[in-house]
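A protein chain is absent from this complex, but the other protein chains hold their places.
To keep things simple, chains are lettered A, B and C as they appear, and every chain counts its residues starting from 1.
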Amino acid sequence: MADARPPRTKPYADIPGTIVFDAEQARKGYHLNQFCMSLMQAPNRERFKADERAYLDEWPLTEDQKQAVLERDLNRCMQLGGNIYFLAKIGATDGLSFQYMAASMTGMTQEDYAAMMAAGGRSPEGNRFTGERG
Amino acid sequence: MADARPPRTKPYADIPGTIVFDAEQARKGYHLNQFCMSLMQAPNRERFKADERAYLDEWPLTEDQKQAVLERDLNRCMQLGGNIYFLAKIGATDGLSFQYMAASMTGMTQEDYAAMMAAGGRSPEGNRFTGERG
Amino acid sequence: MARITAGLAVSHIPAVGAAWDLGKTQEPYWKPVFEGFEWSKRWMAANTPDVIVLVYNDHANAFSLELIPTFALGMAERFEPCDEGWGPRPVPAVHGHPQLAAHLAESLILDEFDLTLANELQVDHGLTVPLTLLFGGPAAWPCRVIPLAVSVVQYPPPTGLRCSKLGAAIRRAVEAYDEDLTVQVWGTGGMSHQLQGPRAGLINTPFDTAFLDRLSTDPEALARTPHIEYLREAGSEGIELVMWHVMRGALSAEAREVRRFYHVPASNTALGHIIFEEPDGGSEGRDTQEGSPR
Partner (left out) sequence: MARITAGLAVSHIPAVGAAWDLGKTQEPYWKPVFEGFEWSKRWMAANTPDVIVLVYNDHANAFSLELIPTFALGMAERFEPCDEGWGPRPVPAVHGHPQLAAHLAESLILDEFDLTLANELQVDHGLTVPLTLLFGGPAAWPCRVIPLAVSVVQYPPPTGLRCSKLGAAIRRAVEAYDEDLTVQVWGTGGMSHQLQGPRAGLINTPFDTAFLDRLSTDPEALARTPHIEYLREAGSEGIELVMWHVMRGALSAEAREVRRFYHVPASNTALGHIIFEEPDGGSEGRDTQEGSPR
């Protein structure tokens, strides 16, 4: 019933390359994020590493969410309701730095991403509105 | 350091026979109330019933608090920071009705208390201010 | 657009729930209580909304002292009844309305209410006893319910005025929701009662009566009642009455009282109940059968 309603217009929908973690996303991603939170405990990390699929199957996630986790596709995880602070627990489990994860979402190599940050970061110019770079 | 400060005057200090569960009481009674909350779980109720003193000793309560619980002195428990909704879990563990507990705090028999309630309850007349009945 | 069609308030006495659950409604002690809700149950059947925003408080069941939210909004799809120490009440699970709840959360936070969002929440007698009194014992509750838990166990609860403002903000949020839903707001708890100490058993019928009268005719001034007056006059647990102001604050100036019921004794508490209808909202889709409420 409730889901038949068309999505509301969000004022932040036109920010490029950005998914705002609002109540709608939080609802979609509730179990995905709680799964990530479970990785704060060492025994859970071990079980996840031993058999990722089996551990994921213990959670009421959609198949798309499970695939996105298995593929470490953080952008897809966020589309499906994940939040970056929660998703970062997967990277921590993998022993990866946050910079690696950040780079992976931008499609840059970690080296290029690090160089961009060292040079002052990504400019807001051309990055404020979807399509402003034509 | 913080405890050297004299207690603030509370506007509700002059209500007879009443302890308002404010932040100061909540701080005093934090572990006492959390102990009560633990009795929501059946295994904890069993352990408490098997050896009350031993179970109480697992909690960072003052000796006064432990004695008040052992004696089922609910008024004293409240003076020491207990809140009635939490303390009621002790009565539930004992298999007692809430009416029994309420009567026990008033010093009335359960029969007399029940009769008072059936007759319309305790009147506010003479029960608004400490000492108003002279 | 969604709209608020009615509001009601009702005490949420646990013994009343137990009396229902144990089939004691015809016993002399309980009979007048349940008879007092016969009219209201017919009214509810004829005016069942799509969603109830149900304002209640938890009684050391879902919330311990670890984290005490002043206002916690239930965001989930489903809320199970708590085990309060004697097993969960044998009543249906409560189905929420996550999409309206998400809208309320966003609106209310941007409207300067500092909500706590509860994505997991078990509900105690504070929420389920009112449902029993108004709906009886159906296999499933006939509408969605969004729980709104108010902190009243630890002093201070939010002020009556704050509660009334929250009600008004809920109304604004509901009216901005772009789906055609009917919504009721319920306030629960009270009336006069004290469950603790040598003064336990306090009942103040004149206070309760005046509260009901003024809730009907003078709600803005009534919402300014200071906490000390509830504590002194209505007993330490009578302060639950602040939750009724959320309901009243959600109604328009045109809402009118259509039902009132007051009964003593009910366990340790004075049982109070009142229904307000909005002039437009309540009339749509009303059952017009003989004998049913206007």
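We adopt the following convention: a residue touches a chain if its C-beta (ideal position, glycine included) is under 8 Å from a C-beta of that chain, and two chains touch if they have at least 3 such contacts.
Quick caveat: nothing in here was measured; it's all calculated off a predicted structure.
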item	value
Among C:49, C:130 or C:158, residue touching the chain not depicted	C:158
Sole contact to the chain not displayed, among C:34, C:56 or C:113	C:113
Positions on chain A contacted by the hidden chain, ascending	11-12, 15-23, 26, 30, 33-34, 36-37, 39-40, 74-75, 78, 83-86, 88-89, 92-93, 98-99, 102-103, 105-107, 113, 116-118, 120-124, 127-129
Touch list for chain C against the chain that is not drawn	65-72, 106, 109-110, 112-120, 154-159, 161-162, 165
Where the missing chain touches chain B, by residue	2-3, 5, 8, 22-24, 26-27, 30
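In this section, only the chains that are shown with their structure count from here on.
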item	value
Topology of the chain contact graph, where touching chains are joined (line, ring, star, complete, other)	line
By mean Cα position, the chain sitting nearest the middle	C
Chain A and chain B, separation of their C-alpha mean positions in angstrom	48
Computed distance of Cα centres, chain C from chain A, in Å	39
Separation of chain B from chain C, taking each centre as the mean of its C-alpha atoms, in whole Å	26
Chain A residues counted as touching two or more neighbouring chains	none
Residues of chain C whose C-beta touches two or more other chains	none
